[in-house]
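Just one protein chain is left out here, and the rest sit where they should.
Going in written order, the chains are labelled A and B, and every chain counts its residues from 1.
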Amino acid sequence: MSDSITFISRAAPYGENNSKLCMDIALAAAVFEQKINYVFLDDGVYQLLSNQSPEAIASKPVGAALEAFDLYGIENVYVDKNSLSSRNLTQQELVIKAKVADSDLIAELIQNSKSVINL
Amino acid sequence: MTDHLNVKSQKIALDKEGFLKSLQDWDEEVASQLAIQEGIKLGPAHWEVINLLREFYKRHQLSPATRALISLVKRELGKEKGRSVYLMKLFKGSPAKTASKIAGLPKPDNCL
Partner (left out) sequence: MSTLHTISKSPAKGLLSSCAPLLKQGDALMLLEDGVYYSYQNELDDLLAKGFEVYCLSEDLLARGPADKNLAESKLLDYEGFVDLCCEHDKLVNWF
């Protein structure tokens, strides 16, 4: 088993705080140089839409923060294929380059991780 | 640590760790005063990091933690400067925390 941590982010960005929580835990783990996989599943893929302008609802743009992942050394970023297609989204519309992954690949990430944070 | 700065006869409110309470209060004079509180006299080397941090915050709405700050400086200002020893010499203590404070950013969330 590898010593990586897999994060599964399943919440849309602004209606609840889970997307921010998940990201904060991952950034903190990254500061401690943990190997991280970050997976966007279900409504979590909405975090990746470009041109979010949440200033009017007094929130910080989640997509813009995700663009800083590479500075934290979080490079293994995946987005679930079915979650994209069932929401009529394509990879081109996303704010960061996430690898499109099918269920089998995500299942393997989970299997090969030390622990899994699912928010 | 005092709870405010006096800059050009204005009272600028600070939190208990010396970060600006209102980020809109920041200007270059405020930055110089914040630096003096930390025992730092700002020079061109400080300013390039401060400006970089402010641009980063504007774009990503994040105060970078030390590791991210180092990567950012390395990417934008080159390998020689993107090292913790360089940043620690410029900004005493924890460079991410001190530099964010002087640049008028919130305290880095992931600064542990």
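Keep in mind that, in the parts below, a residue touches a chain if its C-beta (ideal position, glycine included) is under 8 Å from a C-beta of that chain, and two chains touch if they have at least 3 such contacts.
For clarity, every value in this text was computed on a predicted model and none was experimentally measured.
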{"item": "Contacts of the hidden chain among displayed chains", "value": "A"}
{"item": "Of A:Ser50, A:Gln91 or A:Gln111, the one touching the omitted chain in the full complex", "value": "A:Gln111"}
{"item": "Footprint left on chain A by the chain that the document does not show", "value": "1, 8, 10, 41-42, 82, 103, 106-108, 110-116, 118"}
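In this text, only the chains that are shown with their structure count from here on.
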{"item": "Between chain B and chain A, distance of the C-alpha-averaged centres to the nearest whole Å", "value": "28"}
{"item": "Of all residues in chain A, those that touch chain B in their complex", "value": "24, 27-28, 30-31, 33, 60-61, 64-65, 67-68, 70-73"}
{"item": "Residues of chain B touching chain A in the complex", "value": "56, 59-62, 64-68, 71-72, 75, 109-110, 112"}
